[in-house]
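For this depiction, one protein chain was excluded, whereas all remaining protein chains were kept in their positions.
This part shows subunit A:
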Amino acid sequence: MSGTGRCERELLPTATGAQTAAAVGALLRGHRMLAVAAVTVMVVGTGIGLLTAPLLGHIVDLVVERRGAAALTVPMVLLVVVAVGRGVATAYGSSLIARLGETMLAGLRERFVERALRLPLERVEQAGSGDLTSRVTSDVTLIAKSVRQALPEFSRSALTIVLTLVGLAVLDWRFLLAALVAAPIQVLTVRWYVRRAIPVYAAHRVATGALQHQLLDSVDGARTVRAFRLSGKHVDLVAGRSESTVDLALRGIRLMTGFFSRLNLAELVGLGSVLVAGFVLVRNGSATIGTATAAALYFHSLFNPINAALVLIDDAQSAAASLARLVGVSTLPTEQEPSRPARPMDGSVKVAGLSHAYVAGHSVLRDVDLEVRSGERVALVGASGAGKTTLAKLIAGIHQPSAGSVALGGVDIADLGPAGTRRTVTLISQEVHVFAGTLADDLRLARPEAGDAELREALARVGALSWVEALPEGLATVVGEGGHRLTVAQSQQLALARLVLADPPIAILDEATADAGSAGARILEEAAGRALQGRTGLVVAHRLTQAATADRVVVLDHGRVVEAGTHEELIAAGGRYATLWAAWSDSRNSV
């Protein structure tokens, strides 16, 4: 399979560094007290830990001065106290830092998912839902890992470095100068690394997204893969994607190991100069051997924290890239609610001069006018691809029309606002997704406050109560992916029950009964009829029986309304609908 033309998707945006920082800052502000407490405990813990080197230096001096074994007792007891105190402070500080990080992370992912679910559908489709899924799964996981491992480690190391440098200065300011000889090398190394690593990590992230996409594609379509004996090919596809992530990961590792090799040079230079400084200072009498020892031990004990802190630049890079992808979605424009949302007067629908094209130059709807009275039932009829689904989505406010206007209950959709539109109109689309979880939870998506009795009532209205009660655990049965598998007809009944619960004045059924097969279709038609009672119904019909029982039939062809009228009028007119009807009834009667 060639890879060309696959990357044309317009992925969801990624935030800039400033936007990301602002988002993190905003989260942090909500937990100021916790942050202060965590940092304080960590400073105390690290400070205690730093007493180790001078205590050891002191012991060296005691030995050099031949003070006798008894003199050792006090520093030794202090060292034990230091070890225990450091352990306790580390444990407490780490758990505070983790609490801070995890709470912020939960806030971040919840806000992100909220924004993601409110994105316009068009935007998600443009990017591919794999993009969104990988952000929701991989990126969240990666940030969580950083928060869990990198954050405590980084705070510990950074504090250790700062306090150790202070300790060196306290021994003699010239030791600090000697230690800082290594700093330029470290700065240059970090710059060398960051410049090269960023593009590699970005590419790795993209490759991981592609792998995720492929896995979801293959795993979700596993039945089809097996039926067509495509297992080998799909495993190869996964292998290809996986290999490219491995290649990029290894390129990142080459950079990282190069980075540490350069840091080794900084260690050598720093250690050498501290030793030379000790040599000079001891020779001219401004320092004892014990002080020189403590300085050398201090610097030596900096190796690990410096490496740990700088390696976390690596993790921080990955986490920052993931974070930017989460924040990027949050920066997408939100749906604008009008300042004073209008209320629909009734259940009427008025469409004027509506045109739409998904891809510029490929119009799907052309200048459509349509009026539906409140409570009326209108069937939309037309060949596949005539634009029925698009019209349905535009009326439901899911897509923005390229031109023209839609008014519900006498109010333009723009004045209703997204929330008002959702309350006014419900669209049951061809998708029959059953949400993973209990059946009751699935239904409550449409009306979260509904009690079990209401759920039963809604199910009874669409004729689904009998089979639901026959399920192993009734309403509490776990359905959806990984749970009890519902038939297509059952899933569609569930969709209709959600409609009853949402109880909007206008309902649009887009081929909702089409997918169930003819046997289930009749049951579903009756269910749909009952679900539509008391509201305006726009039914995208393929079975012309649905059209025949509607108050009015509107025929679409190539994106235009070509006929409208009652079933009888259109049959009598002998136009396109009459032809369709003839073909329909022929296939049923001529045999």
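Note that a contact is a pair of C-beta atoms (placed from the backbone, for glycine too) under 8 Å apart; a residue touches a chain by one contact, two chains touch by 3 or more; residues count from 1.
Heads up, the rule we're going with is that contacts and distances are computed from a predicted model.
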item: Omitted chain (choose from "Helix-turn-helix transcriptional regulator", "NADH-quinone oxidoreductase subunit F", "Multidrug ABC transporter ATP-binding protein" or "Phosphatidate cytidylyltransferase") - UniProt protein name; value: "Multidrug ABC transporter ATP-binding protein"
item: Omitted-chain contact residue, chosen from A:V200, A:A440 or A:A489; value: A:A489
item: Touch with the omitted chain, as defined above, among A:M76, A:V166 or A:M345; value: A:M76
